[in-house]
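I have a structure I would like to understand better, so I am pasting it below and will then ask my questions one at a time.
Here the complex is missing one protein chain, while the rest keep their positions.
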Amino acid sequence: MTAGRWRLLGVLVLIAVLLAFPFFLRNYGLNLYARWALIAAAGIGLNLTVGYAGQVSLGHAAFLGFGAYLSAFAIKAGWTMWPAIPAAALLCFVVGLALGFPALRVQHHYLAFATLGFNALVFLAMRNEEWLTGGNYGIQRILRPVVFGWSLRDSFSYAYVCLGVLAVIAAIAWWILRSPWGRAFAALRDNPIRAESLGVNVRAYTLLAFAIGGALAGIAGVFFAPLIGYIDPHMFSGLVSIDLLLIVIVGGSGRFIGPLLGAAVGVLLPEWLRFMGDWYLVAFGALVLALMAWCPTGLAGLPERVATLLRPAPRDPAERAT
Amino acid sequence: MIDFVQLVVSGLATGAIYALVAIGFALLWQTSNAVNFAQGEFVMLPAFVVLALIKAFDLPLWLAAAIALVVAVVIMGGLFKRAIVDAILPQGAMTLAIATIGLAVAMKNGVRAGYSAEAHPFPALFPVEPIRILGVGFSLADIGALVLAGVAIGGLSLFLAHTLAGRQMQAAAQNRDAALSLGIDVDRMALYTFGINAALATVAALLVTPSYLAKFDMGESLGLYAFYAAIIGGFNRVLGALWGGLIVGVLSNLAGAYLSASYKDGFVLALLIVVILFRPEGLFGSSEERKV
Partner (left out) sequence: MNIVRIATVALAFATLASAPSFGQQTVRLTNVCELSGPGTTAGTLWRNGVNLAIKEINAQGGILGRKIEITTVDTQTKPDVAKSLAEKMLDEKPYVMLGPVFSGSVKVNMVVAEQAGIPQFMGGEAADLTLQGNPFLFRTAFSQATGMPKVAAWIANGLKAKTIALVWINNDFGKGGRDAVKRELAARGVNVVADISTEPAAADYAAAVVRAKQSGADALFAYLTEEESARLLIELRKQGYDKPIVGETTIMGQKVIELAGGAAEGVRGHVGLTVDAPVPLIQAFAKRYLDEYKSASDHNGMKGYTAVYFVKAVTEKLGKFDPKAFAAAMKGLKLSAKDHPGILMDVSFDDKGDIDRESFLVEVKNGKQTVIEVLPPLGKK
């Protein structure tokens, strides 16, 4: 079989496994699974910005928050959550465009801290403007939807809803990356000056990288609020943005499967490590550190890394040094 | 007026501590291009080393502090540079940044699980007894923080400008290739800056912990403010980070008292964003950009 066929087979098996999984889970597993799916979906958005377009962002939790609050407003207003989806996508797209402006001037850690500053400002607004967001009290009892009389309230159905969200966002991202936009993003990341000379509008694509990445996270956020049933500003603080960046890099930035693996690390790994008692977060931190040291391309690069190790002699002597 | 002076004095004392943390952060960036997200934890750890030594061996504060300084320079300077930074930095600054996030999580929770989840009082280096002059309240500890931060930073500036090792460090930071061709041991210079960072963090720990209290998560907000201070003041000059720290300390006090208590961090954040957008080299940094 060709590499392409192997890849197709791999994707089909992955989809089959993901579809079958909820049948083996109880409430806890189902909700963890749903959280994994939504964080992975938000991660796909961030991966577009960070991994494909090469723009660091520590402001992504704000987009997740915009989606979640819009969804809560819609549900509390007695509508359903559905109008929140286009609203969140639009709001996050516009705010994402604005957040992209610093990227036109600065890069690297400056950009990281500019976006972190943005996220911290959004947090302050969410916490202080109690008339709108409920402030510190948050918004409680955000009910999951009922569609055409079919209740999606139980964890089993909602896990599939979240899986569906992940599938749709993955499909959108896949489509974008295959389009000329995706190639422009990659050109932007690899060499902005060369991209400019090849006729890529660097300004427009830099802004778009933030806008699209934000919009995808916003959509994930819409489904996040009913999943937990409660939101408060701390769930969308700058610390959460740092976690999201960690998820993308640990999974493998610029790799399509990366956020799915990274979300498993961010959401599921601490749960699996709980058998270690008091020390489980120490183990989590140490594992992240070890992974970055040993396999900087993230989990998605692990097979290649293992293959390199198994290969009898490195072709390039420099490789031995790393 | 008295209130205004009070706010400025307190802000300066707090800002001096941010500055000490911020300078180390800026130094690492200059010499190694490393963004250390565990910078706040680098302040927390020496504080607990001191506490543990006092508790276990009943040592006097100065001796415990001296031992902590050595431990910090060896572990958070040398070991951190050799075992973590050297291994990961060639893979990119972003990879290292994420690795230091992992390190921060491990350090915080290691102290929590291994020592204590509670806050602990910390012996004061300078007397914390309040003094009042013309209605303005402060303590010798505040003055001590300012003076010690000033001495540490001034000494560092002099060291960088007037000693051979200092000038070599600056050369290594400004142009690695040129420094290499001049026969400067760039790697050794980088190692020195990691040692200096660890030492400054220990000094910051001794100054901040008596009033801020020793707790496993004390580094979280301290580290964040230090980042803000470093960027606002300027990444590529030692004095820039000092000014940045002082500005952050004073600005948040004035904003909290006169503008809005619940948005006082917002003013610091807004300044941060404006500085990044319009003067990325920092308010007091020099404009030459090291990296493309």
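Labels A and B are assigned to the chains in the order they are written; within every chain, residues are numbered from 1.
Heads up, the rule we're going with is that a contact is a pair of C-beta atoms (placed from the backbone, for glycine too) under 8 Å apart; a residue touches a chain by one contact, two chains touch by 3 or more.
Nothing here was measured: the structure is a model prediction, and the numbers come from that model.
Here one chain is not drawn; of B:Lys81, B:Arg176, B:Lys215 or B:Arg237, the residue touching it is B:Lys215.
Those residues of subunit A that touch the chain absent from the view are 6-7, 9-11, 13-14, 17, 21, 24-29, 31-33, 35, 127-128, 135-138, 140-141, 155, 227-230, 232, 234-235, 257, 260-261, 264, 268, 270-272, 274, 278, 280-281, 299-300, 302-304, 307. Not every partner is drawn; the one left out touches subunit B at residues 3, 6-7, 10-11, 14, 17, 109, 112, 116-121, 128, 130, 132, 137-139, 208, 211-213, 215-218, 220-222, 225, 249, 252-257, 261-262, 264-265.
Operating definition for what follows: only the chains that are shown with their structure count from here on.
With centres set at the average Cα position, the gap from subunit A to subunit B is 31 Å. Within the complex formed with subunit B, the subunit A residues making contact are 56, 101-102, 105-106, 108-114, 117-118, 120-121, 124, 127-128, 238, 242, 245-246, 249-250, 253, 278-279, 281-289, 292-293, 296, 322.
Subunit B meets subunit A in the complex at residues 29, 35, 37, 84, 87-88, 90-99, 101-110, 112-113, 224, 227-228, 231, 262-263, 265-266, 269-270, 272-273, 276-277, 280, 291.
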